[in-house]
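Note that one protein chain is taken out, while the other chains of the complex remain in position.
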Amino acid sequence: MAAPLQRRALWGEAAILVLIGLFCVFPFYWMVTTSLKTQIIALESPPVWLFTPTLANYWEVLFEDKVAPTLINSIIVAVCTTGLAVALGTPAAYALARFEFRGKQDLWFWFITNRFVSPVVLAFPVFLIARETGLRDTHAALILMYLTFTLPIVIWICTDQFRSIPRELDEAALLEGASQWTIFRRICLPLAMPGVAVSSILSFIFSWNELLFAYILAPKAAKTAPAMAVTFMEGYDVPYGKIMATSTLIVVPVLIFAMLASKHLVRGLTMGAVK
Amino acid sequence: MKLKMHVSALALASAATVGAAGTVQAWTLEEAAKPYAGTELEVLFLDRPGYNAAIKMLPEFEAATGIKVNYTTVPYENALGEQVRDFVAGGDLDIALIDLVWIGNFAENGWLVPSETFINDAALADPDLDMADFFPLILDAFGSWNGVNYGLPFDNYSGLLFYNKCMLEAAGFTAPPATWDDVMNTYGPALTKDGKFAYALQSKRNETQSADSFARFLWPFGGSFLNAEFKSNLMSAESQAGLKFRQDLMKFMPEGIVAYDHAETVNAFAQGDVAMITEWSAFYSTVVSPETSKVADCVAIAPEPTGPAGRKPALGGFSLAVATQADDAEKAAGWLFIQWVTSKAKSGQYLEMGGVPGRQSAYADPALAETYKFIPALVESWKDGVPEFRPRFAEWPAITEIVQEWGTKMMLGEVSIEEGSKMIGEKMEAVLAEAGYYDGKKPLAQ
Partner (left out) sequence: MTLRVPRRTIAAFLGPAVAALALVGIAPLLYAVWKSLHYFNLTKLAQQRFVGLDNYASVLTDPVFWQAMGRTALLFAISVPVQIALGLTIALVLHRPGLTFWKTLTRLSLVLPMATTYAVVGLLAQVMLNEKYGVINQMLGWIGVDAINFIGDPTNAFIAVILWDIWQWTPFVALVLLAGLSTVPPEIEEAAKLETRSDWTVLRHVQLPFLVPSLVAILILRTADTLKLFDMPFTMTRGGPGSATEFIAVLIERVGNRQFDIGLAAAQSIIMLALTIFLARLYIKVFYKEVR
């Protein structure tokens, strides 16, 4: 009859869902558990699933291997570049959504293609330019270079967001003699907050994860966390526990953000192509 | 007038005597460093025992001189790039860390200050410096180029045979292999079974492939990278014999050996999966420490096996030199540090803390060989080694890339030994031609 068949189908479906969930989450589980193992336990073959955990790796990594400062650098860079991207990008998005002018399509395309540029293309020239301007190994260098992908994200998402705000509000304000800037600041920007929020979170995530620019432009003082993780790879030992501890520290903030924004993440990642 | 002259003459004379007595009296580090107290030095370190030893010694240096040494630890693979970029961009490194293969490069680009500048400066030179006390081989190989010395040997290695005497005894051997032929014909088959392997050769596609894997099987077989005219010597019978030998030996090595870097190889030995490895002396502490090694009690050391052309063990190491881009105070302070950390007085402490000093006097005491089992093999290797183990000229970065690419392709079987050697030869010669070695623009120095 229909009922037991349905229930069995539901169980089947639930099982599939659980499987999908495990598929996604298992590597993280492994990462965290390895980070709690000492080197000897980590090198057991075959790997052990039950063991006495230790926080020693985190302690060493944060304080002896100086990962803590790199996490702070990552935070500084990600927050500043996001702030800058929003400050520069929202007016630009507004203009693209509301104004008419020649070359608008091309300009929009140019903004977007910056997202497609591989850091490898820009890394060496930027390195040389940074030396000329004395910006080597500074937060500023990274904050500016990250604009190449944070600014397009903000623009793309917010343009869409602004477009969906009804014109009537604008028109009413115009009739009262308000300037474009006032309309932007007082009316549209507040209404566009969801888009701004999403693009900020995405911008933060992408800056946090960035490796190549950080690796080349900020070797010491402004070193970010992903660049630091790579440093562990080719010492004389491969300290699996410490590598995983560093990885966990790097990944956890971003994952939390991502889960907070999960509803809007898809919109953001597809640049609003799909509502 | 006359009196005055007499007095001044007397004053001069006494000053001279006092001055002379002063130099004889005591050059002390504290005195010499006084003008530079508060200077901060920037240098790159690697995450290896020698550097960790130096790091432990830093507080003492700072207390005595007021000079602070700021070190940044980087992986070996990044150290060259970081320093090149720093020197090109006029950065802030004051001391250069020079791998044996970078000396030609750094020296020719004018990035290093010859040590003579400081040795001749009475205020800075430690009378106890005794350059002759350094093993001539490593002073030359790591720190000198074209007859000029720039750096003092700091982190020094020789290739050694680490073997698991328990595994060997279980297979019926009472001594380690003396020749590579022994390894191939006797030890290899006997020790490779039941999931264990006789030998592992670190061969990853980076400097490890060129230095550890490729070069190791050229020299003991009478081969070399280049001949006297600086043309490729890889097609010679001896070179080919060596490379073919290496290829053949792979049957006694773990699978996927081409992905093994130092860490993996030492680990395989330390976990008891591989009976013998020929690795750098610096790994001694890793394999005998119970925290990282399961075979700590079974470790024994011997010099590397000999080939038809004799024993030509792998040679590697780093020297420290003063960078040209440093300002005068930093240069002086830098020299004082380099001189101190490689000094006779400190070499005992350096050895105790896990470093491998480059001074002959450091190993004079026979009792040390009891505690540090690698000493006899090491000293022997440094007496026999080849400074051109890897050609050290400025073009090495380009050449090592070629060797790494085709060396690994050979091992993977993607190309035959002859094919691969020919490719390397052609490309090497192209690089050297471009650099002007063949039309006399550059002296044939390596």
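So that you can tell them apart, the chains are marked A and B in the order they are listed, and the count of residues begins at 1 in each.
FYI, a contact is a pair of C-beta atoms (placed from the backbone, for glycine too) under 8 Å apart; a residue touches a chain by one contact, two chains touch by 3 or more.
Note that the coordinates shown come from a computational prediction; the quantities given were computed from them, not determined experimentally.
Between the chain not shown and the residues A:L62, A:L107, A:A173 or A:I187, the one that touches is A:L107.
The chain omitted from view is touched by exactly one of B:R85, B:H262 or B:K346, namely B:R85. Within the whole complex, the absent chain has one touching residue among B:A33, B:A215 or B:I257, and that is B:I257. Chain B residues in contact with the hidden partner, per the touch definition given at the top, are 77, 80-81, 84-85, 88, 105, 109, 204-206, 255-260, 271, 273, 394, 397-398, 401, 405, 408-409, 412, 414, 435.
The omitted chain makes contact with chain A at the following residues, 10, 13-14, 16-18, 20-21, 23-25, 27-28, 30-31, 34, 42-47, 84, 87-89, 91-92, 94-101, 107, 109-126, 128-129, 144-145, 147-148, 151, 155, 167, 180-181, 184, 205, 208-209, 211-212, 216, 226, 229-230, 233, 240, 243-244, 247, 250-251, 254-255, 257-259, 262, 265-267, 269-271, 273-275.
FYI, only the chains that are shown with their structure count from here on.
Measuring from the averaged C-alpha position of chain A to that of chain B gives a distance of 42 Å. Interface of chain A with chain B (complex): residues 39-40, 43, 45, 127-128, 131, 136, 216, 219-220, 230-238. The touching residues of chain B, counted against chain A in their complex, run 46-49, 72-78, 82, 85, 88-91, 261-264, 266-267, 271, 282-283, 286, 291-292.
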